[in-house]
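Here the complex is missing one protein chain, while the rest keep their positions.
Coming up: chain A.
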Amino acid sequence: MKRRHFLATTGLTLGLALTTSAAAWAENPVLKIGFVGVTSGPAAAWGISNQRSMETRAAWLNELGGVTIGDTTYDVEIVPFDDQKDPKRAIAGMEKMAQDGVHYVVGPNVDDGAAAVRPVAEQNGIMYFPYAFPKELYTPPASNAILGMVANYQSGPAIYKHLMDNSGVKKVAFVAANESDPLSQRDGGVEAAKALGLEVVSDSVTYQVDTTDFTPVLLPVIQSAPDLLVLSGVSPANAPQLIRSARELGYTGLISTETAQDATVLTEGAGELANGFISVGGASTPELASDAMREFVDRYTKMFGEYNDESNTKVYALEYILETLKANPAAIDDVEAFKSTMDTFEAPNPFMVGDAKLTYVGSTSFGQKRQVSVPLVVNEFRDGKFETLFVAQVD
């Protein structure tokens, strides 16, 4: 009798617990936001910082009760897909998003992937936020892609101009990996440098991404005696080795890149040889960061063990999606409504101090607002950490 009573009580308790948790689980409908990008291989750091930023922010918002869009409060769910930096996989990822009914996707991280997914996104009513720079993705008639960061043709000229004015740079050399992104960034950089009146002394040297010794690669570049060596589109994995080889070959001039880098990786790979290295930073500095940004960094670090400076920029895409949907709830399954809202959209920027706003920009570069507005932060590496060289706004 006692045993039967015990079983009945246990069963009832279990049933109640399951019902309660199911009710709690089903409390909010789910808003799925996709991520298609590279989370494995040499460029994994770029995509992983994206995905983790989105997951951190989504978990935080869900903990606060969800996101209210119109009359409905949603829990945000991130649907990730690793495209392995392969355009074919990126297409498969975007098709998966379409099948899952996802209308807003962050990524892909590289040029060819972003170009490859364009037809899928346009045919299936998906807005996507690539971290890729080809202008044709953002200029009419294209209208579904929104650049998630500052492009190299926006940051490059700003950096070169700063170095011309402040460091007397006259001669510049470019070196790039033999891949589509770095090569197109190099070409854009060369064009910008020439437009500013700089003498380009070397722009034909390239390297394989799996190079293990950069000495022979850099030897002819260093022999051209530039004042500034630009590592076009350099990945965080290759940057320390290139810097180290250049310094070991006796190069004493400036070194810069228009991609974001990681201070720990530079410290471990190049140590003090990386001092003075100039790169584009995540869109935040200690002076710009709000309490919300600091909390984001804390939460990210707790969730994943180590923060990535790039996430200062990559936290923004999800925020832009959610805030634009809040501004026009009809856009939740209608990307045309989203597009029409973008022109006038404005919301408080929670990650910056003062009265900074989230707005879409890009009219100057693309002829339409197809870029998120984030500050252009240019950093200088010094003794294991980044110091802000200057901050600017694009467009």
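The rule we apply is simple: a residue touches a chain if its C-beta (ideal position, glycine included) is under 8 Å from a C-beta of that chain, and two chains touch if they have at least 3 such contacts; residues count from 1.
To be clear about the criterion, contacts and distances are computed from a predicted model.
Visitor: The chain that is not shown, which UniProt protein name from "NADH-quinone oxidoreductase subunit N", "Bifunctional protein PyrR", "Branched-chain amino acid ABC transporter permease" or "glycine oxidase" does it carry?
Guide: Per the UniProt record, the undisplayed chain of the complex is "Branched-chain amino acid ABC transporter permease".
Visitor: Looking at A:156, A:236, A:282 or A:362, which residue reaches the missing chain?
Guide: A:236
Visitor: Touching the absent chain in the whole complex: find that residue among A:28, A:124, A:215 or A:340.
Guide: Reading the full complex, the residue touching the unseen chain is A:215.
Visitor: One chain is left out of this view; which of A:59, A:92, A:205 or A:330 touches it in the full complex?
Guide: If we include the chain that is not displayed, A:205 is the one touching it.
Visitor: List every residue of chain A that touches the chain not included in the displayed model.
Guide: 39-45, 48, 178, 204-210, 212-213, 215-217, 219-220, 236-237, 240-241, 248-250, 262, 264-265, 268-271, 305-306, 308
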